[in-house]
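Below is one structure, written out as structure tokens; comments come after it.
Complex shown without one protein chain; remaining protein chains in place.
Presenting subunit A:
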Amino acid sequence: MPYLGGEETVRELRRALSNPNVQSDQLRYRNTILKVIRAMSQGVDMSGLFSEMVKACATVDVVQKKLVYVFLCSYAALNPELSLLVINTLRKDCQDPNPMVRSLALRNMTNLRLPSLVEYVEQPLAAGLRDRAACVRRVAVLGWAKLHNLQASSEIDAAVVNELYSLLRDPDPVVMVNCLRALEEILKDEGGVAINKPITHHLLNRLKECDIWGQCQVLRVLQRYRPQSEDELFDILSLLDASLVSPHPPIMAATLSLFLSLCSGQPAVSLAALERVRGPLLAACGSGSREMRFTALCHIQLLLRSIPGLMGAHYKRFFCGYAEPAYIKQRKMQVLVELVNDENVAMLLDELKGYCTDVNAETAQAAITAIGRIGRSYSDRCLEILTGLLGLKQDHITSAVVQTMRDLVWVCPQCSDTVCFALEGCEETLQDSQGRQALLWLLGVYGERVSSAPYTLEVFIDGVRSEASLGVKMELLTATMRLFLCRPAETQDMLGRLLHYCIEEETDMCVRDQALLYYRLLHCGIEETRKVLQGRRSDPSLGVLIGRPAEPVSQWARSFNTLEPLRQGSIETESVSRGSPEHTMFDPKPNADLSNTLDCSRIEKVHSGKEDFVWMEECVRCPTIPRCSPQSLQAAMQLVNIQTLAFTPPQTLPWRVYLYTHTCLDDAPHSTLILGELLYTGEEPQKAEVHKDDKALKGFLSILTTVLHTLSSERA
């Protein structure tokens, strides 16, 4: 934020800095420098004062020195020649009897970040490694890492590396930890510092001397160690046991990470370790710092993937506090959904019900979605709550409830009666397109049971001209078509009007194509239409698999104690809350139904040209697919990030599995969604139909083939 008058300030400060009267008065000199730094931190360009500040560097006043160094390190890159002048002062300071001055000089010498100065820095750094004072050694050790990164191409000085290795035995724990850090950086190309048995045991023995930051660093480095025998492994584990229940969350997390990497071959030990950290993690969930709470919650979610029952008895700890920010509340609800069981379901639903009327609309919607998720196992109780919420006539609540009901009814068709009954009158309160889409879908599928369905649709059709949402228009077309099939007399006229409007007047290519498709379909006769449109109804036997099987720890162990779990969830919630249950292969509008995984930018792209609609068919021969149980197939698919949507029951022909996955390359401008249908009709090959993205498709098919081959070879 440079402000006007910046140059004026610079001029004024320069005058003050070169004034001999100021220079002789220590306090005034210091205050002037303070002003320079203040202006610098406010974003004013002070690089013009560099030479004056270099002069100010030669002083006995340590405070002034520190301030000048802050300045010099910020602007050194702009003035490499003048910086050479500083080096002399700094080298002189390295001889100072006061260790604090020595360490200060050494640190700033390496912070100047100028490759041209390296030759002057090496000698004091080497001396620093042998300094009497620990604080100088600490700085010198890290200094070598800085130097190395400054000229990454230069070869590594073996003598320095050896000296650093020997300093691992330094009496000062911070020097030891800094040695580890420096060696990690210098030897990055060789895979970091060598972790052999003597070093490991030396580090473990000195762990207690370090502060929490040092301990975390050591524990992290030790993750590379592989114990040579089981006895050694258990010796290490018992040494670390106290850290596992440390009251400091960073140590607890780092220790658990180490445990999981050491015990990767011993799942039982890993699970026992997870049980041990339950207490500390729960304590971190109640920490005074809400960011810490959030972090702990995200990691608890990871743990629950492997031990779903881990926190079952402690569900009350995940009740939301009223002053907590929305992002914590939403995480807590995600955890609560996982913890539900027969004993706590009543309490839990009661609590979630309280959140549904939260002032924050997102929190309310998350609570409603959570109730819907619980509804898959406890449908009656949940439907009662959801129906009750419709009575509030709040648009955001109604929208979330209708979407939740749509998702629920797809999974539990037995709920459809209650849902149909509840739908009456909802359309008046619905405002947003997501909610209206859900309502239309429900009306289309259960039209014969909702008496007012044609009237509701008529209102939508009358207003189609002013409808802005593409999704609603597409859904309206499909819903009207479906209703026409079961209640032709009431619907025929309005379907005609709708098709006419969409074909003749609608400007959007997607809607027009869809309408044309339906129009031609009707030409083929009512039976053909019925086959296409009603084949998609959810079949109780074609259920989505509910409930995740406990995953092996190894699946998430690598992301434990990284930023990943903190970022992941927000994406997950989105897809959970917005999925439409219906994903079919023959439907040329996957973008409308699958908006959960497609982002807007791509929807536009799909609209922009017809060539994006090209469907691909690829055949892979894989003769023995359906010999394994759906559960094991699903688990295997999840290992490679392929999600299964639906199955036909086993031993039926044709046997089908619907799959989807999407590419998640960080550098790609948009991700590609792949929908796949695995078809087994006895002899025919399997098919996968996808958007045109050859590279992604090939990858998908090769992974899929590998999985299937693995599974069939296991069976054989």
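Quick note on the criterion: a contact is a pair of C-beta atoms (placed from the backbone, for glycine too) under 8 Å apart; a residue touches a chain by one contact, two chains touch by 3 or more; residues count from 1.
Going forward, contacts and distances are computed from a predicted model.
Of the candidates "retinal dehydrogenase", "AP-4 complex subunit mu-1", "L antigen family member 3" or "NADH:ubiquinone oxidoreductase subunit B8", the chain left out of this view carries the UniProt protein name "AP-4 complex subunit mu-1". Which of A:A159, A:V359, A:A468 or A:A489 touches the hidden chain is settled by the complete complex: it is A:V359. For the chain left out of this panel, the touching residue among A:A326, A:L485 or A:V532 is A:A326.
Note on the undisplayed chain: of the listed residues A:G192, A:G279, A:G312 or A:P552, the one touching it is A:G279. Interface note: of A:R14, A:K146, A:R373 or A:K473, the residue touching the hidden chain in the full complex is A:K146.
Although one chain is not displayed, subunit A still touches it through residues 34, 37-38, 41, 62-63, 66-67, 70, 74, 100, 107, 113, 135, 138-139, 142, 145-146, 174, 178, 181, 211-213, 216-217, 220, 247-250, 252-254, 257, 279, 283-284, 286, 288-289, 291-292, 294-295, 298, 314, 316-317, 319-327, 347, 350-351, 354, 357, 359-360, 362, 388, 391-394, 561-567, 570, 666.
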